[in-house]
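Read through the structure below, which is laid out as structure tokens, and then see the notes.
Excerpt of the complex: some chains, original placement.
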Amino acid sequence: MKIGVLVSEGPYTHQAADTAYKFVTAALAAGHEVPRVFFYHDGVNVATRLSVPPQDERHIQQNWTALAKEHGIDLVVCIAAAQRRGMLDENEANRQGKDASNIAEGFRISGLGQLIEMGIQTDRLVTFGD
Amino acid sequence: MSDVKKFLYLNRRAPYGTIYALESLEVVLIGAAFEQDVALAFVDDGVFQLTKGQNTDGIGVKNFSPTFRALGDYDVQKLYVERESLEERGLSEDDLMEVVYEDEDDDWEEKPAIRVISRAEMADVMADADVVLSF
Amino acid sequence: MSTLHTVNKSPFTTQALVSCLNHAKPGDAILMIEDGVYGGLGGTGLTEIIAEFGKNVSLYVLSPDLAARGFDAGRLIGEVEGVDYDGFVDLVTKHDRTQAWL
């Protein structure tokens, strides 16, 4: 079955990104497809490559990047939500005249249409938020 | 038409204190272009999103409530508001802004998009959706 | 010695206001801000309990937050007074400490 996932809260502050990660891992292990995970609201903050959690804690961004690479998951960060919150990839940084970017490998910035498309093309949509 | 899914946008939070109401509306506007069957549900504090007379000058935050009135132009025709949620908050339909759409099946007559329904009917609306997006 | 309590959540969604009311002491003040201002509305399912507490503590809402949400002072419970940000500052200085109910 195709399962789409929406993550609506930022890393560490809320458990949403952790629960979603565990859920996606289990869904893949059970033989389901997770073609895309969409990051919205503060969920866009999961994509930062500048996070430096304590050594004895999980690295949420790196976990997602690795899982996506292994299973070909499309990690999409909402552009409108990301701009407000200061999450930019290199293209966006250049376009906006900013001197730095912070999006990690494996995540791509795109529009809300990708969320709707995920809703249309998957059999289930599961939301993790606050 | 077999590709048309029923999308339900579930709004349970008040405006301005958090961004969810505004960012929910941004999804609705983008989603309108996909020609799916769209409905919005306002339950619990979500009903506060539709109060008329919102004036955010004093808090320095953008007033996005006029966007609701533009939903008809995007062919969003169903804004379901739960009666029990209104009543618990001392609100009546008179406290809500007016949102209309033009009914193409009825000589483009202007009709109200806000439909106040009971909790039981709201449960039916929810159970009828293919995709529920919660904000 | 008295406390200014701030509540920024809707009382229809969370227990913050009720918990605050349960711990406030006579002479304290409660200022409802942000989504907390809904707690000042009259004619709701919570109006009676809030008004009852209002006999011992002073109740305020932040008026700019109330206006943002489409209501004016006419909709408030009689025991609740509107203040602007200057009034917020005054309340902070008049009371000995500020306690946020998040």
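Letters A, B and C mark the chains as written, and numbering starts fresh at 1 in each.
Definition applied: contacts are C-beta pairs under 8 Å (C-beta built on N, C-alpha and C of every residue); 3 or more make two chains touch, one makes a residue touch a chain.
Because the structure is predicted, anything quoted here is derived from the model rather than measured.
*Asks:* For validation, list the number of copies of each labeled chain in the whole complex.
*Replies:* A x2, B x2, C x2
Everything below uses one rule, namely that only the chains that are shown with their structure count from here on.
*Asks:* Centre to centre, by mean C-alpha position, how many angstrom separate chain A and chain C?
*Replies:* Each chain's C-alpha centroid was found; their separation is 38 Å.
*Asks:* List the centre-to-centre spacing of chain A and chain B in whole Å, with centres computed as mean CA coordinates.
*Replies:* Those two chain centres are 27 Å apart.
*Asks:* At least two other chains touched by the same residue of chain B: list those residues.
*Replies:* none
*Asks:* Pull out every residue in chain A that's touching 2 or more other chains.
*Replies:* Residue numbers touching two or more other chains: none in chain A.
*Asks:* Could you list, by residue number, the parts of chain A that touch chain B in their complex?
*Replies:* 6, 40-41, 80-81, 111-113, 115-117, 119-120, 125, 127, 129
*Asks:* Which residues of chain B touch chain C in their complex?
*Replies:* Contact set of chain B toward chain C: 13-18, 44-45, 48, 51-59, 61, 63, 65, 87-90, 95.
*Asks:* Which chain B residues qualify as touching chain A in the complex?
*Replies:* Chain B reaches chain A through residues 3, 5, 7, 19-20, 23, 26-27, 30-31, 33-34, 36, 131-134.
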